[in-house]
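Note that one protein chain of the assembly has been removed; the remaining protein chains are unaltered in position.
Chain lettering (A, B and C) follows the sequence in which the chains are written, and residue indices restart at 1 in each chain.
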């Protein structure tokens, strides 16, 4: 075993850090440090800056315009970005559909779509979930009827993050007859500007807007926008989801959140000292830091291939990652005290009236984020689904 | 609603307290305050003293020699006994089989068995659990073949508490053919001195001896020792178990344990102060006291009939009661520090050599008790069984 | 001892549940809170005599006790009521404790005229109810003038008057202030649970002294007791409401070809929610039992109840939110509102850490 970063990797970390220091716009970092969802304009500006440097798609091989980084380099890059409050680039193009296209797509698809994902010109959204199929993805009802070489798609998608500003959707639709639920599903690329696409915002618990319902009415998808083979969509979807075994550990973001929580606790005064000096609070913070550091090594183990069963370990990462994320935010809320109660509108994105007179620096956005992140145990497979996956693997031993 | 004890109830509490102060032998209280299982001699001595006073069967009506106390009086009595470190009388005669006999038994059974339960002359044990049927009691395999008016019983019982010093066993055995598993079971009274009864001690995790395996080989039970009707044993067993809806809250014992835990934490020195002065520890202790007080009122609600669904609430009492018991003991262990590590033999009951040189007052018995009480989530219906009962009731609403 | 509600108490519960269930169902509530909240609902609440339910008959109240108050708060919790009922009850308790003709007159206004009262006690950077006010009151002729800042004054926008705490020579004083008086800058805003709150900047604001010194401290302690009973009872209603909505939802939602309620892990989680609620109900009873008891006993019980109320409501509603899956995260599902109310309740007047620390100080 070798635990240390190589000199090259250490130099790489310095390079990333220097780049972020110089090129990450201060206003974007400041907005992102708040808990609100980043506005599209910030995502584009930052993506353009990254693209200039050739770093806009950390996970992509050189062949398709990526930097060809190792897993450890990607880890370092994401870690530094999170610590510098860089917004997380929209994952739908870069992390999800991009790899599907360069792995299974046609040359035409590669040429048409990949460059604009890299440059930030095209934003994507993911049309997987449906009202009747949350964790049970295979039961989806959206249908694509064959019409000549095209597909005429009808259905309804839900929880579609960023659909309200996406240009394209990658979408699962049932196009073939099949016995098994998982078969007969195709992976289609749909233009959001098609008149049959209707996006309805979903008002969420945080009073923000990120997710939507998308109604697909008689949308004609040309045959050239079918990815790979018809009826194999389930395979591509699984490839796409398996591609990101460590993302749902939230480790980089949680490290950043931990620092912010400590700042809040240091600043909040209680009973003749800071909240951080309260021994009961401090002990809880210490305990979660221990877990957070272990989580980071759990991610590194996964990247090193040092896990006997990657799918069980990926589920463990999500379970532990979501619980650590929650505990850190819980501590932040506890440190904030009654100041979590007001609704603080995102003044960067709307009118700032009706803000309370007195607002601690870190308060706006914190509770909105807290509420939104409750979904951490739900999306990308509920905690129950993850435990089921783990048990299945355990029972095979 | 009326929250206060009546003047009579308050006077009763004083009377009980005075009685315990005068009549509870100091050596018995001291031994019981340790965590070890009380020796039979202590149980008998104390039962005789209670019997003289007419208080040996708090739950029994006057007709059968009980004091005819109200539910609140019984609550007060048990509370004071626990706080005074009186040993809990063996429940098998007094709380379990006694009420079955005076409710369903024959006049002969009442005359023969009840007085000796009251006086402490006869100790009982419960022959319900079997190796193959733990939480799933109805699947029991012990059989009683009819032979004339008698039953010839064969089978094997397990987890039989105090079988090694009991005089009689009340036993469930399958005597009739039936369709439903629950039917065809009879409730039999068996003399432990019968040569076909073999008791094998079970060595348990605490290195103590309380439970046993009992082998029943061709034991002839006279027809007069069948309780009630043949094949109705399941009904009587359910009556017996339902009779004690609040026992498994462990509330009185946990109140006593809480005090002891506080004493340990006050005495243990850590880092320039007592463990109890450590704010993180103190906060945990405060939190469990809040729960413990709520638990006490939960028991009182049950006694007042102020629960819409007694069986769900009884299960809730056991779930919460066992978790509170565990948390209190966890705190006691934490306060004790490394001193929990040695095995401290029960010097009252055996040779005292190989005790460490330096032993904090409260250490002996604590860890044995801690280990033994882990069974709190297992016996009398596992936590999983309790949750199942609650859900069943919830789903009927 | 008899912990069952008597006949009148049962009737009060039934009628409150019926009224709120009909006139204030989830859709009616959504409309009402846009009005932030509408005066219409308060009129009905007043007509039903609820603000006076636990106030003495000679003040125009119904002569009930803490039990009637808790029954109403519990039902309001179940219906996610938004409005000045709790704030007014806390102030009524403080005013009753204060005694004297002026305080009695104000109690009577609450009991019979439906006066709404806000408590302006917390301050910026404050942690909770027991913080000493730093706002200062100075004598000025017959009256006083207060200068200082008050934070998170719940329900001020709707209030007819406010009770303001401020430091005076002999400790703390409780003052009457009219919200629209001069010398007072005020910012109204909404809370994440759609309740209303305000921040106040007082700058020589004229104020009338109601009670001062030890008697004021006792009035605040009484206010805290009623605050804790009120939030404790509301938390029971909230948690039961959340459990009931969640049971209903998992009974209709299908995943993997089965009802969610067919999965054992979901059944057991519902059972755990029930267990927590049982515990909270019992703690509420215990705290009510100390109503006539000694101040230390009452304080301990009130602190314990506030801790449990916040934690149980947040836990049960959080479980309910999770069991609703993605749907629970939407504004259109009641569970998301139950959860938000629970989070606010947990933090209101001080969070669980704050009150647990206070409880721990009294541990012996």
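A few notes on this one:
The working rule: a contact is a pair of C-beta atoms (placed from the backbone, for glycine too) under 8 Å apart; a residue touches a chain by one contact, two chains touch by 3 or more.
Please read these numbers as outputs of a predicted model, since none were measured by experiment.
Only one residue from B:29, B:241 or B:355 touches the chain missing from this view: B:355. Among B:2, B:15, B:52 or B:136, only B:136 touches the chain left out of the display.
Across A:5, A:18, A:48 or A:111, the single residue that touches the chain missing here is A:5. Of the listed residues B:237, B:276 or B:367, the one in contact with the hidden chain in the full complex is B:367. Take chain B: the residues that touch the chain left off the picture are 129, 132-136, 139, 158-159, 202-205, 207, 211, 268-271, 278, 280-281, 333-334, 337-343, 354-358, 360, 367, 370-372, 374-375, 377-379, 382-384, 387.
Chain A meets the missing chain through residues 1-6, 9, 72, 262, 279, 282-283, 285-287, 289-291, 293-298, 300-301, 304-307, 312-313, 315-317, 319-320, 384, 386-388, 390-391, 394-395, 397.
By the touch criterion stated above, the residues of chain C touching the omitted chain are 263-265, 268.
Simple rule for what comes next: only the chains that are shown with their structure count from here on.
Taking the CA centroid of chain A as reference, the farthest chain centroid is that of B.
Chain geometry summary: the mean Cα position of chain A and that of chain C are 38 Å apart. Note on chain placement: the centre of chain A and the centre of chain B lie 53 Å apart, centres being C-alpha means.
Along chain A, residues 278, 280 each make contact with two or more other chains. Shared interface positions of chain C, i.e. residues touching 2 or more other chains, are given as 357.
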